[in-house]
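Only one protein chain is missing; all other protein chains are in place.
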Amino acid sequence: MRLPDKTCAIEDAIARIPEGATVMVGGFGVPGTPFTLIRELVRQGQRNLTIIKNDANEKGMGIDHLIANGQVARLITTHIGLNPRAIEMLNAGHLAVEFNAQGILAERVRAGGAGLKAIVTDIGLDTELAHGKPRIEIGGQPAMVETALRADAALIHAHRADVFGNLDYVATARNFNPLMAMASDLVIAEAEAVMPLGDLAADEVHTPGPFVDHVVGLTEISEEYQVVRRQA
Amino acid sequence: MRLPDKTCAIEDAIARIPEGATVMVGGFGVPGTPFTLIRELVRQGQRNLTIIKNDANEKGMGIDHLIANGQVARLITTHIGLNPRAIEMLNAGHLAVEFNAQGILAERVRAGGAGLKAIVTDIGLDTELAHGKPRIEIGGQPAMVETALRADAALIHAHRADVFGNLDYVATARNFNPLMAMASDLVIAEAEAVMPLGDLAADEVHTPGPFVDHVVGLTEISEEYQVVRRQA
Amino acid sequence: MVARAAREIAPGMVVNLGIGLPTKVVDHLAADFPVCLHTENGLSGIGPTLPPEAANRNLIDAGGAYVSTVPGSAFFDSAVSFALVRSGRLDLTMLGAFEVAETGDLANWKIPGKFSPGAGGGIELAQKARRVIVLTTHTDRAGNPKLKAACALPITARACVNRVFTDLAVIDITPQGFALRELAEGVSIAEVTEATGAALVLPDGDVPTF
Partner (left out) sequence: MVARAAREIAPGMVVNLGIGLPTKVVDHLAADFPVCLHTENGLSGIGPTLPPEAANRNLIDAGGAYVSTVPGSAFFDSAVSFALVRSGRLDLTMLGAFEVAETGDLANWKIPGKFSPGAGGGIELAQKARRVIVLTTHTDRAGNPKLKAACALPITARACVNRVFTDLAVIDITPQGFALRELAEGVSIAEVTEATGAALVLPDGDVPTF
C-alpha cells in the first residue's frame, strides 16, 4: 500500500466551491489565515456565501476582500472588532452576523468534525447568545444545546503538508485550522511547504491526511502576513 | 516569569487519590497503559474505585491487578474481551460494568475535559446502549444525550514530560491519554523521560502543561510493556 | 472469498479492516496500491504486520497485532480516530458478523448470557462507514444460517450492511432484501438458498463465479 497524492492546482480546488456554499476559514487575526486561497475565491467570485471564521480580519485583508466584493451573505463568528467595514455593514443590515462565544464556536466546529449532532453547555446561558437555543437539564443543572457546525468547504492554512494531506501548523497559526479541517465535506489546505511522504513525523502531525481533500503548495507567502506596526 | 516544576514522588502523587474515587486510566491494550502508577495504586490499596478505561487489559496485567485486588467496584469501558477474570466477575455480578461505544467513551471523556455538560449523538441509538439515555431531536433527526465524564484522578502514561507537565506520546500509546489528561481534577503523568523546560518543542506538545498536576519520572520501564508472543 | 473482498477496495479509499477475517484482506492488495488503512486505536496508514522480534511495543492495531507504519502515516488520539469514522471520512469498513438481516441490520457484538465483552469500536464502524461489507461464514458452526430475515441477537447497527462475502456467495442488501451477486466456485444456487435464512433475490441470467 502507498498513500495517495492529493496535490492540486489552486484554481481547480477552489472551483469546487459552489455559489451559496458554507465555507469555514481558518485563522485568528492574521496567523493561520489562508490568504492565498481567499484571494482565489475572490477571483472566482462565488456569491451568497456563508463564512464561518473566528473574526472578520481587518479592512483590506483576508475575508474582508470577500465581504467588500459582496460575496458574503452571512458570517458566523466570535468577534469583528478589527473590521470597521463589517461592523458598518452589520449595523446597516447588509451583512447577517451570528455571534458565538469563541470556545463554543470552536466546539461547534469540532463537533461537526467529530460527527456529533450537538454539544451541551452552560456557556452564555444568562446572555443574549442563549436566545432561541433549546434548554436542557444535565444533572439537575440548566444547560443549552449548541448544534454542530459543518461546512461545504474549509480553507486551511498549514505550515507544512505532505502530499497525502497530513498537516502541521506553527505557533498561534494553529487556532481554528485543525478543527475546521475535520468539519467540512471539501477540505482545501494551502501549505507553506509541501513535503514528500514520510517527511512529517507520524507523531507530530496535527491534522491527519484522511481529513484533507486537496493540498495546494504556496509559491510565495502572501504579503498580508507581514508583521504590522501598530501604535502602542 | 518561569513555569513551575511539578515533578513529584510516585507515592505522594498516588496518595492523593481517596477511597471511592473515580479514576481514569489511559491505554488501549498495552500501549499507553500507566503500569507503574497502577502498581502503586495497588500497593496503596484504595478501595471502592470506579475505573474509566478503554479495556480491562489482560489477566495479570495493568488494571487487572486492581480488579484482582478487589479495589474496583465499577468499570466504565468499551471492551473487556481480553480479560477473562473481568468477564467472569461481570457475569457473576461481582463487578459493575458500563459499556460504551469506543468513540463515544472518548468523546464523553473529552467533553468532561472541555468543560462541556454533554454531547448529542446518534451512535448506538438502535442498540441496548441507548437504554435510559435522554432522547432529543436535532434538525428533525433523533439523537441522544451522552453526559460528559470527569474523574477525581487520571493516571497517564507519557513518552516524555517536561517538569511543567507538558507531555508527548508515542505511536498508538497516545489513544485515551490526552483526553483523560484534560478530564480529571488530579492528573498524574508517569513519563519514560522527564526533560528540562524547553526540551519539548512548543509545537509538538500533545498535552499542555496546565492540565497536569504531577509528573512522575520512571526509573525503569514496566516489564508489562514487553512485546507479547501471541499465537497467530 | 478474502481475495474477492480485496477487490472491493478502490484506489484512494480510507479503509478500516475489522478483527479476524477482514484483517487478511490486506494480503491481497498490491504493494503500490493507493489506499489508507485506518485502525481505531489511532493510526492512519497501517503498514505490514511485524513478527515479535521486529515489533514496536507501542505500535499495535485495534486487534492487538504488532503493525508498522508507511511513509505518510499519522498517529492521533481516540477522539480524533472516531471523529474520522463518524464524520464520513471512512470510505469502507469490513467487519465480521454473528447475524446479518435482510434489512442490513448487523449483530456482531453480543450473545446474551454467553459472551459479552463489549462493542468496542464496532458500533461506530458499522453505523458510520460510508460502505459496510461483512465477511463471514455463510452458516454458524451448528449449520444455522447467519443471513436471516431479522437478527435475533442484540444488534450493532440497523440497516448498515451493504454487501456480504461468505464462503458460498457474494450477496447485496437491497430494498428487496438479499440479492445474490456471485457464487463461490463449485457452489450451486440451491446450496446458497438452502443455507440462507431469508428469501434470496436471484439475478436474471447467469451468476458470475469468484
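When the chains are written out, they are named A, B and C in that same order, and each has its own residue count from 1.
Everything below uses one rule, namely that contacts are C-beta pairs under 8 Å (C-beta built on N, C-alpha and C of every residue); 3 or more make two chains touch, one makes a residue touch a chain.
All values reported here derive from a predicted model rather than from experimental measurement.
Taking every chain of the complex into account, the chain not shown here touches A, B. Among A:82, A:138 or A:195, only A:82 touches the chain that is left out of the view.
Residues 1-4, 112-116, 162-164, 166, 182-183, 185, 196-198, 200, 202-203, 205, 208-211 are the ones on subunit B that touch the missing chain.
Residues 28-32, 54, 77-82, 87, 90-91, 97, 99, 101-107, 109-110, 121-124, 126-129, 169-179, 206, 225-230 are the ones on subunit A that touch the missing chain.
Here is the rule we go by: only the chains that are shown with their structure count from here on.
Averaging Cα atoms per chain gives one point for each, and the point farthest from that of subunit C is the centre of A. Taking the mean of the C-alpha atoms as each chain's centre, subunit A and subunit C sit 35 Å apart. Centroids of subunit A and subunit B (each the mean of its C-alpha atoms) stand 32 Å apart. Centres computed as Cα averages put subunit B at a distance of 29 Å from subunit C. Shown for subunit A are the residues that touch two or more other chains, namely 114-116, 202-203. The set of subunit C residues touching two or more other chains comprises 43, 75-76, 79, 82-83, 85-86, 128.
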